[in-house]
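Below: one structure in structure tokens.
Missing here: one protein chain of the complex. Every other protein chain is in place.
Residue numbering begins at 1 within each chain, and the chains themselves are lettered A and B in the order written.
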Amino acid sequence: MTAPAPAVSLRHITRRFGPVVANDDVSLDLAPGEIHALVGENGAGKSTLVRVLYGLLQPDAGSIEVDGRTVRIHRPADAMRLGLGMVHQHFMLVGPLTVAENVTLAREPGAALGGFSPARAERAVAALAERHRLPVDPRARIASLSVGAQQRVEILKALYHGARVLILDEPTAVLTPHEVDDLFRVLRELQGNGTTIVLITHKLAEVMALAQRVTVMRAGRVVGGGPVASLTVERLAELMVGRPIPPLHARTGAPRSSEAPLLEVRMLDVSDERGLAAVKRVSFEVEAGEIVGIAGVEGNGQHELVECLAGLRPAVRGEILVAGRRCDACAPHAARERFAAGVAHIPSDRLHRGLVPDMTLAENFLLGRQRERTLVPGALLAPGALAALAAPRLAEYDVRPPGPARRARQRSGGNPQKRIAARELTRGAAVVLAAHPTRGVDLGAMAFIHQRLLRERDAGRAVLLVSSELSEILALSDRIFVMYEGRLVHETRPAETDERTLGLYMTGRQKEART
Amino acid sequence: MSAATERPAAPAGTPVRRAGPGADTRRALLTALAPVVAVALSLALGAIFILAIGEDPLAIYALMLRESLGTGYGLGQTLFKATPLVFTGLAVALGFRAGLFNIGVEGQLYLGGLAAALAGAALAGRPAVVLLPLTLLAAAAAGAAWGALPGYLKARFGAHEVINTIMLNFIAFALASFVGRWVFQPATVRTAEIGAGAHLARLDALFPALRGSPVNLALLLAAACAAGVGLLLFRTRTGYELRAVGLNAAAAEYGGVSIGRAQLVAMTLSGAIAGLGGVNFVLGYKHYFELGFSAGAGFLGIAVALLGRNHPAGVVVAALFFGALSYGGLVINQRVPKELVEVLQALVILLAISAQQVMERAARRLA
Partner (left out) sequence: MSLLLFLAAALRISVPYTLAALGAAINERGGVINIALEGMMLNGALAYVLGAHFSGNPWAGVAAAVAAGVATGALHALVTVVARADQITSGLGINLLAAGLTKFVLTQVFHSSSNSARVVGLPDWDLGALSSIPGLGPVFSTPLVLAAIALVLAGQWLLFRSVFGLRLRSIGERPEAAATLGLRVSGYRTLGVLISGALAGLAGAWLASEQHSFTDGMTGGRGYIALAAMIVGKWSPLGAAAACLLFGTAEALQITLQGSGFPSELLQMMPYLVTMLALAGFIGRATAPRAIGVPYDPEQG
């Protein structure tokens, strides 16, 4: 079979950011009407590549062809004119405006004297939505829509602007499983109408389910790919990480202590930003020497639960006991009290919650520990003494180079996650809250952090692990809860369950799971 | 924080290959140069104005330099003009460090001066050991109150401190006039003289070289404040927490810092320092409050903090620069309108913030 002329062809694209080579001589062809998956670990250079294609970044070297003609794409407008459309991971939508206004923005149906005609925009969007079976109310304000609906608006927007090649950046990251099914249906239909689709993802199951061809990137380079039919998930994973994937850290039968639980949560209710109930009557315990995993699709209340336990979000009602002592669960701004009670917290939003990038590593080591007598003995901070205290811990946690005077912003400081672990796991806290502790980290760091969490457990601490990665939950947890719509809907043990069963509970299909 | 409020990191998903070890140093050096570049460019632009009215820029600048720093009297004048700027620069810098833009320094200084004058006059007969501390306390307390109010509104209601402090400046001006209905000397816009015990002695008593210049002990108070702010910011827990709030409020909250409290503390301290700035004029020079005495020293404090990069040492240097410029303007007034200095000061502000950004971008590209 001879391949048809590519719809888009990227040739030898190189793009640097300072000393970092984000794309190193990357070439990629997109056949017309195919769904092409672009996979790789975080930081492999996928996003940079599509940003170059979409005119958001200029390549340092290389060329782009569309329909066989070499083109220069200086800005997104050029890309749009060439029939390229993009659905960004963080939706590019204007919250207070309506769907119709968002979709037609920059190509608005006009009225006299440069006026804007909302009615015509709404009609145009309604017609387009109808044609592509993307149900959405053109008059609705974006801010009032669900994530899935917002994504449909993004797709509509690309189509409205004449996209024949649709680039989707991690489109399923924020969707519920049901919404993922909907998205896949829409994408297949678009493909049926001749649209070429680029799917950026690191979820290999999605690649196998949806794409015809795949390209794998690693460290800025294309390292493999081909027709999906000729590849397996294992082979793709190997290509992505550059070596056979080690099995997750094997569980050892840990000594379970029979002491009183270190973390007790009773009938906890927590609201989200909009004041809606996000955590509903949640009760559980974590004993000393135990890792309790909370599995769930993101957005089912895990975030609010962890924030409440960490003292960053007041509970509406309920009780929290740390090492047998009651905390005021309903107090706002209780992070300090919670730290003092013996809680360590590895937050999911690392750079924006867990670190102050413009402070030094030593100062970051102090974050949340500024009241510990060992670190700040007297009234005054002694930067020298603090650095001396922090250095060995940073070194132990493999923060390279461990110079405590360096700014945390500096890339050479190593993985932010390790810095947070170095701080939080050396507190000597009774309870460790770990929210998505390995999200976006490379495999080496992932293994390292898993090993540290296990060590914490073995040292007799109570570890609460929140993750949407089922493999991680299954590999590390002693007990597992599934959180769905704010409730703990299922409790089990790793030996008694599997990913499929957990997945069913995570999507609210308890009945199927029990059969 | 929800995903929607997450700021996209730039450039997203860039692989970490290697980092130039000298890159950060180069970048720091380049951005540290920005104030110098701004001052040089401002003087160059000012030269065009001087040329336009038919004078020789080099001669004018030389005259300014000689008269403001080259003689004992001129140096004293420069130090006198720099004194309130150290206070106001520190006040603005302290706010900036906590992520707050205190534009209300002018009003805080103004009311600080008024309070000092009223206290100094009301308790006029008391001995200096009682009177002076009480007068200083009055100045600091009035400024603190005027700073705490927007701090509270920010912490409690999230009301933007920039607009509120601007509003409070105007309210302070009106308030002083209002109070003046009762406290001003008949047919004047000034208060009664403060008691001698509250006077801050002139420094020419100690250093005869400064003879005739109004520089006074408020300068030493300013220096002490600079040292105190440095100590607070970089050597205390409170300072650490304030800086954490300023650099990343979400992380500070995570670290157990009460953001609202930090904002209130920062604005109160900032206001107190600004209020103390009023004593240079009231206790050290005229010995009374008069309408309009602040004369923009608060607004100039913003320029001082900017040029001093919000560091106490930098603030002191920048205050001396602006002090010299202010006095230099008076010296050249025979040949070039003294308003040239206002133009220069404004250009320094505009160029300092622009150069900072442009050079940071250049440094990023170089790195």
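As a working rule, contacts are C-beta pairs under 8 Å (C-beta built on N, C-alpha and C of every residue); 3 or more make two chains touch, one makes a residue touch a chain.
Bear in mind the structure is a predicted one, so any value in this text is a computation, not a measurement.
Student: Sort through B:A115, B:V304 or B:I349 and give me the one touching the missing partner chain.
Tutor: Considering the complete complex, B:I349 is the one touching the chain left out.
Student: Mind pulling the chain B residues that touch the left-out chain?
Tutor: The list for chain B reads 8, 10-11, 49, 53, 101, 103, 153, 156-157, 159-160, 162-164, 166-168, 170-171, 174-175, 177-178, 181, 296, 299, 302-303, 306, 337, 339-343, 345-347, 349-350, 353-354, 356-358.
Student: For chain A, which positions touch the chain that isn't shown here?
Tutor: 54, 56-57, 75-78, 80, 86, 88, 92-97, 101-102, 105-108, 110, 113-116, 157, 161
Just so we're on the same page, only the chains that are shown with their structure count from here on.
Student: How big is the gap, in whole Å, between where the Cα atoms of chain A centre and where those of chain B centre?
Tutor: Comparing mean C-alpha positions, chain B is 44 Å from chain A.
Student: Help me check something: in the complex, which residues belonging to chain A touch chain B?
Tutor: 17-22, 42-48, 51, 57, 90, 174, 219-220, 273, 303, 310-312, 333, 335-339, 345, 347, 349, 351-359, 363, 366-371, 376, 379-383, 406-407, 410-412
Student: Within the complex, which stretch of chain B touches chain A?
Tutor: Residues of chain B touching chain A: 1-4, 6-9, 11-21, 23-24, 231, 234-237, 239-241, 243-244, 247-248, 250-260, 364-367.
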